[in-house]
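Of the protein chains in this complex, all but one are displayed in their positions.
In this document, chain identifiers A, B and C correspond to the written order of the chains, with residue numbering beginning at 1 in each.
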Amino acid sequence: MNKTKVALLGSGFIADIHVESYQRFVPEAEIVAVYTRTAQKAEAFAGKHKIARWFTDLEKAITESGCEVVDICLPNFLHHRAVMIAAKAGKHVIIEKPLSVTLEEADEMIAACKAAKVKLMYAEELCFAPKYERVRRLANEGAFGQIYMLKQAEKHSGPHTDWFYDINQSGGGVMMDMGCHALAWFRWMLGGRPRALSVQAHMQTGLLHKGRTRGEENSVVIVEFEGGAIGVAEDSWAKPGGMDDSIEVYGTGGVCYADLFQGNAALTFSEQGYGYAMEKAGSTKGWTFTIFEEMFNQGYPQELKHFIECVREDKQPVVTGEDGRAVLELIYAAYRSAGTGQKVRLPFHVKVAKPIDLWLG
Amino acid sequence: MNKTKVALLGSGFIADIHVESYQRFVPEAEIVAVYTRTAQKAEAFAGKHKIARWFTDLEKAITESGCEVVDICLPNFLHHRAVMIAAKAGKHVIIEKPLSVTLEEADEMIAACKAAKVKLMYAEELCFAPKYERVRRLANEGAFGQIYMLKQAEKHSGPHTDWFYDINQSGGGVMMDMGCHALAWFRWMLGGRPRALSVQAHMQTGLLHKGRTRGEENSVVIVEFEGGAIGVAEDSWAKPGGMDDSIEVYGTGGVCYADLFQGNAALTFSEQGYGYAMEKAGSTKGWTFTIFEEMFNQGYPQELKHFIECVREDKQPVVTGEDGRAVLELIYAAYRSAGTGQKVRLPFHVKVAKPIDLWLG
Amino acid sequence: MNKTKVALLGSGFIADIHVESYQRFVPEAEIVAVYTRTAQKAEAFAGKHKIARWFTDLEKAITESGCEVVDICLPNFLHHRAVMIAAKAGKHVIIEKPLSVTLEEADEMIAACKAAKVKLMYAEELCFAPKYERVRRLANEGAFGQIYMLKQAEKHSGPHTDWFYDINQSGGGVMMDMGCHALAWFRWMLGGRPRALSVQAHMQTGLLHKGRTRGEENSVVIVEFEGGAIGVAEDSWAKPGGMDDSIEVYGTGGVCYADLFQGNAALTFSEQGYGYAMEKAGSTKGWTFTIFEEMFNQGYPQELKHFIECVREDKQPVVTGEDGRAVLELIYAAYRSAGTGQKVRLPFHVKVAKPIDLWLG
Partner (left out) sequence: MNKTKVALLGSGFIADIHVESYQRFVPEAEIVAVYTRTAQKAEAFAGKHKIARWFTDLEKAITESGCEVVDICLPNFLHHRAVMIAAKAGKHVIIEKPLSVTLEEADEMIAACKAAKVKLMYAEELCFAPKYERVRRLANEGAFGQIYMLKQAEKHSGPHTDWFYDINQSGGGVMMDMGCHALAWFRWMLGGRPRALSVQAHMQTGLLHKGRTRGEENSVVIVEFEGGAIGVAEDSWAKPGGMDDSIEVYGTGGVCYADLFQGNAALTFSEQGYGYAMEKAGSTKGWTFTIFEEMFNQGYPQELKHFIECVREDKQPVVTGEDGRAVLELIYAAYRSAGTGQKVRLPFHVKVAKPIDLWLG
């Protein structure tokens, strides 16, 4: 089998997940190179994962690694640059959320990929999480009647890496980090490209990470879609006790609750503790919720397998740069609503350096 | 023991709950009379519950029954009239939620009771539900650190009686019926009388009861309190599958989830079905969540015992007319926010015939 | 109201539960005296609970306290003596489980109470636990079709008081302490007095309390009843993480799972910890299952209210000394089966100093 060559850009938390996903579940792909800023880290990552080459120069990683696809697991503020280089070099792009920091960047990235005839594949893994996909199929079967409300929550005690606390690198707080999942998933559940009418939001900071970040640590966002259904996104960086990723579906003919962490876990009590319970769980002494196949259950391997298949068979990915852009527009609207206390109508576009400026002013 | 004499006004769903609560758990009280509009129903109710006297005239029920306390379980639009008569007659008042239809009524009721030196006791049972009270005590112990978000949900498939679907009798939809619980409970959790700063809300109608009601069938309301904590109230008349009454508490040092229905239930599968699973459960065939001591677990007996004790020992009730008025003000603000899409600042008072007019216009 | 006078014998863990149950939920009863071995403890207990008199002489507590009922919350080996004195003095008896250490004692106690025409009321609270009673009523409604298996588990990390670890005072380990509940509940579920055909058992010691007790710390017991239904009792003193009290009902037409602790709890995460989560929970830091109205949910107040009502209205209690004796016979059979590896047929009676001798030999 002729494997599809992938250059992995980034070596943090999510890069590890991508590598493991490819290596266990996507035999059609081969990671031929990794890029990260420091040579020591790059070499260590390559060694650990048996990747043949490593780079500390982003452009070379893209152009000289012999890859057909770049998989971007970089901090938000580097997304635009990486995509522009990749497009220019004629490489397909898999890009982690959020698509970019600004809508202007998003538009340029989409245009560049289109011009270069490369795919811009937006890595929203919730569109592939097997439990959520099961629920989506029930919805499509009509199990819930007319859906009038969707809820999605992602909550934990804060990001794995420092750059996310710096709003100049991330563009915002938990909405940019985790809220983007809810917004993408609402759209996916409502057929992929529903028209969003408005956004209302409330945001809070100065909670668990007071003094460390100006980004919002907790947010509640209500999106209204054409036809009247709403999506309620709850996101937090201030939730102790481990990760929460859960959905609720409300229809006139049914309801559904699904939870990827506590709702899949083995329930454990240990006096001694043990190695690892789940993302951000903290101590493993006492009662814990022990998660299994965490990566698989969040949809990463399925997502990457789909994207590699799209490249190999020249198919249209189910989530693209346009979806990432639509999510970013909702994030802009959410920050604006949090800032003004007003419902913000879509489409919405104001030129700002970063989305959170719409809230912080 | 000299029992405290209570006249029960109303004979619907909640009146039954009050009677059973008194008879099983409040031996200090005696229901001496019941009022309801039709003689046949009044007689039947009195007979069923072994109540000595029944009335079809509201005023006589209050003034001629020999009661010291009236317990008002009437449709919303009758609350004001009943309280005014009771105050005039020097009777203490226990009143089911919501306090009244309008803020003007509320003010008159409070003033009348004050002038008559009778207690106006607002029957918010969530302030007495033993599981929620347990959580509140943990909060007070500091188990959750600084609380930044409270959530409360009440959802089922719609009211038991017709009048609630008629907004001229009820004043509004699910906010008036069930959302009032969340709002009262947020205040209770935050010390009883926290200052509310603002309200944002989204409401929907035309769902499960399309054509039957103009009241909102689903609502999401965000209240911001002084100090920054928010309360998120989710309420629905369009949720199939039985009652949901649940809370979530989020603090910088902890979280808590408590559920009065599914979270207390025996999990049952029955081919044949059986008599009753829980409020609004519908069919009992297949899997159901079988609730026990439903009334006790929602706090009704504890609430009524407290009120009777307040009367007997001349103590200040923990929830009063002022609390009911504060809740109603938040409801006004929620309707206005739903109507305008804007965050509404508190205090808020606009003269309207009924709260829902602020949304429906 | 003329209150029924109760003398409480014992001042340990269960005595506290009884006092609180009477005081909150059984206004028809009045605890007029408490007995415990040491004056200091007796005085403290009486003071804490506002009990008028205290005794350090068992006989005097019964004969001189002016009681009509004795409520025996003493170590197992004192049950027989206390009942014999009470019967002689013409006092009704409420007695905590197990009825006695030996079957000979049980027979004498039953005969003495019968001769004295006093009630011997066996305090099996699971026959009153509201969630379990709800399930029993479903069973009686036919919700589960033909019941072929019942399971009941009680598990925690070991008794509250020292005497229970000493088999000469207790008569055995976790079967005597907790297994008795399962056995009584099976009988109750199967109509009250079903004929038991046989018992199979496996027991283990040397687990969490190695070196501290010769009593069994873990046991699995299978009882076969006439008609073919079986009861499976699982009991442990070696389960870390707090109390488990749960049932499962299996019928050809349905199943039911009910859990009094984790299944009623609020789910809590606390960095700081808090005062108390549930019986034997240990640390309250991290995730815990916070139980509420623990006593009420286990059926203690309902049980004591029933017994006091039986005394006041001269009614037959639903669980009596005969039931306690039948449970003890099953315990004998369980120890014998654990000792021999053979199924033991009922009726079974061998004269031993204490039941556990049938296992330890």
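Convention: a contact is a pair of C-beta atoms (placed from the backbone, for glycine too) under 8 Å apart; a residue touches a chain by one contact, two chains touch by 3 or more.
The structure presented is a predicted model; accordingly, all values stated were derived computationally and were not measured.
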| item | value |
| --- | --- |
| Identified contact with the non-displayed chain, of C:N140, C:T161 or C:Q342 | C:Q342 |
| Hidden partner chain, touching residue among A:I62, A:C256 or A:C310 | A:C256 |
| Full-complex contact with the absent chain, from C:T38, C:N140 or C:T252 | C:T252 |
| Contact residue for the chain not shown (choose from C:I230, C:A258, C:I291 or C:I308) | C:I230 |
| Selected from A:K97, A:K131, A:H156 or A:R325 as touching the chain missing from the view | A:K131 |
| Residues belonging to chain B that touch the chain removed from view | 240-241, 269, 271, 282-283, 285-289 |
| Residues of chain A (touch criterion as defined above) contacting the omitted chain | 1, 25, 27, 130-131, 133-135, 138, 141-145, 253-258, 263-264, 266-275, 284, 290-293, 296 |
| Where the unshown chain meets chain C, residue by residue | 146, 148-149, 198, 200, 202, 204, 206-208, 218, 220, 222, 224, 228, 230, 232, 234, 236, 238-241, 250, 252-255, 341-343 |
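Quick note on the criterion: only the chains that are shown with their structure count from here on.
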| item | value |
| --- | --- |
| Fraction-based call for chain C against chain B, same above half, different below | same |
| Chain B and chain C, separation of their C-alpha mean positions in angstrom | 39 |
| Shared interface positions of chain B, touching two or more other chains | 253-255 |
